[in-house]
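Note that this is a trimmed complex: some chains were dropped, and none of the rest were shifted.
Here the chain labels run A and B in written order, and each chain numbers its own residues starting at 1.
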Amino acid sequence: MPTTLVDSRVNPRFAGLCTFCRWPRLADVVAEHRPVDWVAYGVPFDGGVTYRPGARFGPRAIREASQYVKPFHLEFGVNVAERLSLADGGDAPVKPFDVRDTAEAVASFAAGLGDPTSRLLAVGGDHSIAYANIKATWERQGRPSGGLSLIHLDSHLDTVDVIWGEKWSHGSVFRRAIEDGLVDPRRMISIGVKGPLNTGADLDYARSVGATVITYEQMFRDGQQTLAQFLKHQVEEKRPSYLTFDIDVVDPAYAPGTGTPSVGGFTSAEALALLRRLRGVNLVGADVVEVLPDRDPAGITSLLAAHVLFEIIALTA
Amino acid sequence: MPTTLVDSRVNPRFAGLCTFCRWPRLADVVAEHRPVDWVAYGVPFDGGVTYRPGARFGPRAIREASQYVKPFHLEFGVNVAERLSLADGGDAPVKPFDVRDTAEAVASFAAGLGDPTSRLLAVGGDHSIAYANIKATWERQGRPSGGLSLIHLDSHLDTVDVIWGEKWSHGSVFRRAIEDGLVDPRRMISIGVKGPLNTGADLDYARSVGATVITYEQMFRDGQQTLAQFLKHQVEEKRPSYLTFDIDVVDPAYAPGTGTPSVGGFTSAEALALLRRLRGVNLVGADVVEVLPDRDPAGITSLLAAHVLFEIIALTA
């Protein structure tokens, strides 16, 4: 397997073992003592879901769909794979029966990936896996006090305190990250939140700790300005920022393959345009989560997720 | 089974017998002598279709999908299930081989549901079932002379006179309702109509009797004002209004599971926003029709229909 991107004009995209976007395996890059700008790795875990499971097969499906991701970014005008050194770090170890044990195992695995300066991109798995990657990123950034800035695209707030007696699930991930100082809620923005909700309490919490919330409807009213201001501040401040992308932020028509789909959301084009607006932000880590292949009969959800992964990487090219 | 909404933070949404949105069964509410604001009931009938059948399985699929409908309306800021007393009335009796006999059986069944003041929401089934619920609603409203006002979201006008020698089908339902005085055509608005048509005659009829028609294309030209004016008048006049929602008004990308899909329509988000504009109208009855589960491989059509049902109810919360 080559240690540079496989050239699809020589080897067809339907051939070969599947790594993310046909990047080399991390071990092979490391063996050549080359630096790595981004390591993408899978977290095949769905033990944190509250509705439909199956996202443990997300990394596998996204790797497969990503064989069709091409390297030249049309809008930015750059060949991303030439500008950046990219690698597939394989899958993190998981503890299928326990969210917290998995979080620890993943964070520990992630800590050892690539150089100390490599950015980490975790591919879920359910949203609970974001905790570990945020933690690993936060540590890699020198544990900035106050936590990382967080850009959060999602239909859900994921700020539930407890569900069915459990504090660790995909619905509580940001509450825990805030409580543990990994994320600075005053530098957190949640975009694309949609109803209905179980209760208004999750929203109240988010706002009470200082997070900015732009619901889907607000986005088409005054959300654009709110976002612009947030981003302007981020860019100026250069604070290390983490991006978490829950695929259910797009409408089920675009992403049927997810466990808690929410009707009436962004189109794919809107989501990609949103991502491209983040250029300039000091992006230090990211995740793409909640792809559930068994509900994705035509594979469009995995294909979109693979391109989201590419667009995130491209922001730093 | 409880007589209030099942709390999903105790019992997961993937557990339990399926009633609409996890509401109590009507019989259980009635047994407690509690009033009922809305009764939703199914009409598993597709004997009125002119193309692909299967909508008889619509109520079952929508009930199942509705287990994921949460009660707190994000935009309105209210917990709908707390504000309103809601119940699942079960399925109406149908005569699978006859549209007219079914209409009678359903209307008679609907007449006995809940209190005299309960609003009725019929879940189809094909669009022919709307006749019975309109009739039951009209009677419950004291048979207003001139008929009910009608807000009609649909790709099709459903004003065909006769097809294959038959006057009763899903393509003729509003022609019959107008002829029978249940609907006032001058207070009827059809939104989202798309071509191509079999002939222009259906459109000519609708306009000749005074109905307002806003085609999909008009909606993005001058339709907004037409609608605004219609709604303003409705709100002022407080005339009892009936809402009929054919799922094919949204694009097949959002609602593949329907029998006569029409390309180039609303997104889910546009349809939901449209519904939310109806707040203030004196809504006295409604239906959601034409969901065909066998053409809905990822379940997104049923999920959307379940949320449409919720949004309609929420208008009165």
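We take it that contacts are C-beta pairs under 8 Å (C-beta built on N, C-alpha and C of every residue); 3 or more make two chains touch, one makes a residue touch a chain.
Owing to the predicted nature of the structure, the values given are computational and were not obtained by experimental measurement.
Of the identical chains making up the complex in this file, 2 are positioned in the shown model, whereas the full set numbers 6.
FYI, only the chains that are shown with their structure count from here on.
Averaged Cα coordinates give chain A a centre that lies 38 Å from the centre of chain B.
On the chain A side of its complex with chain B, the touching residues are 50-52, 163-164, 193-200, 203, 215-217, 251-253, 256-257, 260-261, 263-265, 267, 295-297.
Residue ranges on chain B touching chain A, taken from their complex, read 8-10, 12-14, 68-75, 77, 79-80, 251, 253-254, 267-269, 271-273, 297-300, 303-304, 307, 310.
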